[in-house]
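Partial view: only certain chains, each at its native spot in the assembly.
Each chain gets a letter, A, B and C, in the order it is written, and its residues are counted from 1.
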Amino acid sequence: MNTVSIEKMDWVTYRELTEKGNRKIILPVGAIEQHGPHMSLNPDVLIPSYIGEKVAEKAGNMLVAPAITYGYKSQVKSGGGNFFPGTTCVSGSSLENYVFDVLRAYVNHGNREFILINGHFENSMSLCEAADKLVNQCRAEGITVKVYLLSYWDFISEETIAKVFPDGFTGWAVEHGGVLETSIMLKIHPELVDMSKAVDVAPATFPPYDVFPADPSWVAPSGTLSSPLKATAEKGELILDECISGIVHHLG
Amino acid sequence: MNTVSIEKMDWVTYRELTEKGNRKIILPVGAIEQHGPHMSLNPDVLIPSYIGEKVAEKAGNMLVAPAITYGYKSQVKSGGGNFFPGTTCVSGSSLENYVFDVLRAYVNHGNREFILINGHFENSMSLCEAADKLVNQCRAEGITVKVYLLSYWDFISEETIAKVFPDGFTGWAVEHGGVLETSIMLKIHPELVDMSKAVDVAPATFPPYDVFPADPSWVAPSGTLSSPLKATAEKGELILDECISGIVHHLG
Amino acid sequence: MNTVSIEKMDWVTYRELTEKGNRKIILPVGAIEQHGPHMSLNPDVLIPSYIGEKVAEKAGNMLVAPAITYGYKSQVKSGGGNFFPGTTCVSGSSLENYVFDVLRAYVNHGNREFILINGHFENSMSLCEAADKLVNQCRAEGITVKVYLLSYWDFISEETIAKVFPDGFTGWAVEHGGVLETSIMLKIHPELVDMSKAVDVAPATFPPYDVFPADPSWVAPSGTLSSPLKATAEKGELILDECISGIVHHLG
């Protein structure tokens, strides 16, 4: 089987590909989180996994590790909040330690460069900490490791935003379950999107603070922070192309 | 989409299915681990996921959560050892805490019964600890939770073993990457098995102790603990049917 | 002594003020982090402490706890990076657990509402986790606790930004050690700012990913992400007034 996906390889193939230590290992990190009534719970896993696979195929010197499925607790302002049924999240320390161990295992195989493709904003600091601990622990052992950490949406240009949101962009902050993620899912997993269930909501506005426990009334009942109605597979393709090219360009 | 797979549902559907608290949540727990040169690294994830899905479909009162992908460190006598390239494992505390958090999140959604389907022997004690902590923490909060923990192979009868190993069964201890797992994979993911690469090995024998660091010479170079050569999809189907029926029978 | 500062009170006074459980406890959380050659290492501590005190005085129903001094690891894109001499940071778990314990102690005194005023962007997720754990642990014990978490700069309006940056705002992302923080420090601690040492730097630009270990060449040698040259105490006052009023307005 010709694949960039580590889990689909047998170990001898994997060893051959990695024994020179010059493959970059892509680790997609997602979450199980509600994305509105029109979409499955796993876009944050599927999107970085898809991007990772395409990046690896294009770059030629990368492999994709099995994704981290469960991510850090959804926050109201970025993911609707951790109180929605179906939003299934782990604590920061659990995520950090689990990811750290996974990365360390790949280091033990001889790999030295990693690209964490994050699909869930709230994961950022846990991934940052896992990466930092990995680098420090390895350095103490005389091993030089490099970890790139990125969120795929940071590779989307203003030009693309203008095309995706011809009526004006309401901002990254409210893109949870909106046009952006829905468009990508329509492109890569249309079977997991049911636009007939999509609910039109005004872009969310929030007070300039957070509160714990979260206040469900801050979020639209549908769970998305903006309307997904104008999502299309074409927009998804446009976004994905740019993200994939961008990552390859910068880190290939 | 009509599915038992939680991650493929939208959250409103999930809420409807779980709001009475009478769904059992199946959590498959696997590992990324070498299974010989003839098979991918993910049988321990794919097999319990497949079984979980079939059990849930048959039982009618269960849902399947996204699997835990990375498991506890492979041991020489049960999985060949943690030193094989491709075998990518996490520590006991990381696995325990990650699984604990995932289960706790499902409890927070209102679910009260869980079935952990383990696909990787070495996970057992970490899952046991996660389950025990969950039950105790919930009890302290006045929540009654029940966790069933099983390894799918414990549902295989001697009759089936006799059929699968007509020339004599060399024992559970050496079934890593052998006829049993290979047969199941031939049934459910033939594209991830390449029997032309399968290596014939005598059933492994070990001294009556373990040693750390592991001694690679204890294991056949191919990584399996017995020969996969006589694996067939038919045997896989036989085994799966029995496991699936058995789990439904006991826990449905 | 008439004060809102908890640490300056004797315990009997503190008890009298808090025994009805209707005081909100403000906890400033900062960091020891370089802010350019023109400023001390502690703006992230002093600013939220100052704001906290003024908010408490104005609101009348709040007390200010001693600040958390050392914060989470400085990141290149928000604080210049953790490699600068003087930048003295703790891990996420240490910060989270330390803050959690402090909050829990205040709960044990009978307090039920908390306002975390964050002065260091990188602290956000650790504070979020501490707050979430506190709320959950207390709830399990039948205690209802509410934690507000804010970063003071989120209370600055576009109008104020327009006044503070008459030549155009280069964005929040590069405000580390720039006009905003320097202006505030010129207002509240002029003795800790030496504008003669201020270095003019162009607003930092970064690639759309992070890298570990951090690459020092991404940051100007002075350590700030934009130029502090146009900072004035008047601008500082303007900003502070708005933050203080805003917090009182929302949470008083």
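In the analysis below, a contact is a pair of C-beta atoms (placed from the backbone, for glycine too) under 8 Å apart; a residue touches a chain by one contact, two chains touch by 3 or more.
Predicted model, so just to flag it, every value in this text is computed and none were measured.
Every chain here is the same sequence and 3 are shown, so how many copies does the full assembly contain in this file?
Number of sequence copies in the full complex, not just those placed: 6.
Keep this in mind: only the chains that are shown with their structure count from here on.
Based on mean C-alpha positions, which chain is nearest the centroid of every protein C-alpha shown?
A
Mind checking the centre-to-centre distance between chain B and chain C? Centres are C-alpha means, answer in whole Å.
For chain B versus chain C, the centre distance works out to 47 Å.
Could you tell me which residues belong to chain B and also touch two or more other chains?
Residue numbers touching two or more other chains: none in chain B.
State the interface residues of chain A toward chain C in the complex, per the touch definition above.
72-73, 75, 82, 91-93, 96, 122, 124-126, 128-129, 131-135, 139, 146-150, 154-155, 207-213, 246, 250-251
Could you please specify the touching residues of chain B with respect to chain A in the complex?
These residues of chain B touch chain A: 1, 6-15, 18-19, 32, 34-42, 45, 65-70, 84-91, 93-95, 97-98, 100-102, 105-106, 109-110, 191-192, 194, 197, 223.
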